[in-house]
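Missing here: one protein chain of the complex. Every other protein chain is in place.
The first chain written gets the first letter, and so on, giving A and B; residue counts start at 1 in each chain.
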Amino acid sequence: MSSVRVKNIIKTYGEVKAVDNVSFEVQKGELFGLIGPDGAGKTSIFRILTTLLLADSGTATVDGYDVVKDYQAIRNRVGYMPGRFSLYQDLTVKENLTFFATVFGTSIEENYALIKDIYEQIRPFNNRRAGKLSGGMKQKLALCCALIHKPAILFLDEPTTGVDVVSRKEFWDMLNQLKKQGITIVVSTPYMDEAMLCDRIALIQNGSIMSINTPDHIVQSFPKPLFAAKADNIYRLLQDLRADTEVESCYAFGEYLHLTLRVKDGNEHTISAIAAKYNPGGFEVKRIAPAIEDCFIELMGNE
Amino acid sequence: MEDNQSPSTVGRQSSTKEKAIVCKNLTKQFGDFKAVNNISFDVDQGEIFGFLGANGAGKTTAMRILCGLSYPTSGEAMVAGFDVYRQQEKIKKNIGYMSQKFSLYDNLTVLENIEFYGGIYGVQGAEIKTRSNDLVSTLGLEKEAKKLVGELPLGWKQKLAFSVAIFHRPKIVFLDEPTGGVDPVTRRQFWDMIYEAAANGITVFVTTHYMDEAEYCNRISVMVDGCVNAMDTPANLKKQFNAHSMDEVFYELARSAKRTGD
Partner (left out) sequence: MKQLLAFVRKEFYHVFRDRKTLLILFGMPVVQIILFGFALNSEVKNIGITILDNAHDVQSEQIIAKINSSPYFKVRQPALNYKDIEHRFKEGGIKCALLFPVNFGSALYKTGGAQVQIIADASDPNTATTLTNYLTAIIGNYQQELNPAAKPAYQIIPEVRMLYNEEQNGSLNFIPGVIALIFMIVSTALTSVAVVREKELGTMEILLVSPFRPIMVLIAKAVPYLVLSLINFIIILLLSVYLLDVQIKGSIILIFAESILFIITCLSLGLLISNITTSQQTAMLVSMMGMMLPTMLLTGFMFPLENMPKVFQIISYILPSKYYYSIIKSVMLKGLGFSYVWKETLVLAGMAAGLLTLALKNFKIRLS
């Protein structure tokens, strides 16, 4: 059964198409990721699904309810963490949580089992004001607040933006725990490396979805062999390879350059031979499995 | 007279290469709290140096000192050959700064922004004109030159912001989480620009807590609780920590952090 079903949603702001004919489904109990840069339309999609925004056209249901007609029913069933959600800074951890519990017509005790693992981590700071918490702890508190009424579906809009690596890792661990408890999770992120942590992902750019599948499938459908190369002077190498007619694409990727060749059956030796023309010092090349970011770049090239 | 003793002699002793930044036992203390605790490192001219750390590790405090915005409590540091205690104004003239949050004025046009920053860094009027025309054509912004910056897409804004930060040809440019939020292609274009700047001899000092951004740097230092706990190339760090990515390296280092918060 589908928890979320989106069909041909369009949303425009003036002349900008924020969401351009988007369709996707999220299965019950799935951890689904919307992956794309700022301005790709992720937030608009979240707002439409949480009944905060009306689409220009298209339909969407959440937990079987229509986002326009049955907005009250949806508001009872979803947990939502907006991108800029920062809680009430002047209220303590406990007060924030109690407040949201009451607003959602429940109490901390009622659904304690669900938030226990997360809440235990911030509990020592119960009487600290939310404004004085670190980014990671704020995020945990926000997640507790979004979970307090035991929602069927959790919508998390860029929950890891501006949070450090340690907190990010902990956060994804928490999401996996929640998934085990049967909660459907829709999460958005601009960080491509987080895509691998989702069951299925949609790569989204300029309001439209370029690809939907499991991360493994997306990686496997990368059309060509991908190579990573480096040299002492990486910028020179980048310029040289990019200018070479045998190289199809070449771009920086961390400490390496990633490149594809025009010929189908090229290998490391082909590239070494090409590079040799330019005499780079400390040259290395290896064939690699593409990352989601490579796929994203490839798909953007197709658009 | 001390204004004239540039470039520094401290850097030359330690290496044949020109040093853009030299830090020795730098400490900044607020009461009992050592925000920056006895850190030492060098950055070469033309190097892309990643300055990493979790929130609250002391990155911002250290960077403020290096930008000439705050005095250290003890230790020494030379930036672009100038002393952070006595030559703050000279430092400010010789560095550029770009952050993701503050960069350009949305309600000024592209050209007006360039002219404004060129002006405050003392670039001459005629020079501003030729350089800004060059800049606009290099960025391919000819059509948008008279448009308000607020109307540009985020990626273009970032590229423009970086160009503006190095418009006065500083020796060092400080970048604060420069590529967050943009699409992967724009991000590559941005890194191309950074590589180019470095190839032209500008030292690039990147602070970030995103590790994929860090992997582009020549060398990385990781700050934990006010101290620099690791410093090497990304490849060596990964080897040292037996990790696949900088994410894992950082996780290993930062996990033990006592401090939290901003």
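Quick notes
Assume contacts are C-beta pairs under 8 Å (C-beta built on N, C-alpha and C of every residue); 3 or more make two chains touch, one makes a residue touch a chain.
Computed from a predicted structure; not experimentally measured.
Here the chain not displayed is in touch, across the complete complex, with A.
The hidden chain makes contact, of the residues A:32, A:80, A:172 or A:191, with A:80. Screening A:60, A:145 or A:271 against the full complex identifies A:145 as the residue touching the chain left out.
Interface note for the absent chain: among A:105, A:182 or A:281, the touching residue is A:105. In the complete complex, the residue from A:56, A:90 or A:232 that touches the missing chain is A:90.
In the full complex, chain A touches the hidden chain at residues 47, 50-54, 71-72, 75-76, 78, 80, 82-91, 95, 98-100, 102-105, 129, 145-146, 149.
Quick note on the criterion: only the chains that are shown with their structure count from here on.
Taking each chain's centre as the average of its CA atoms, chain A and chain B sit 28 Å apart. Residues of chain A that touch chain B in their complex: 36-40, 132-137, 161, 164-166, 169, 190-193, 205, 234-236, 238, 251-252, 254-255, 293, 296-297, 300-301.
Against chain A, in their complex, chain B makes its touches with residues 54-56, 153-154, 180-186, 188, 191-192, 195-196, 198-199, 209-212, 215-216, 233-235, 245-247, 250-251, 254-255, 257, 260-262.
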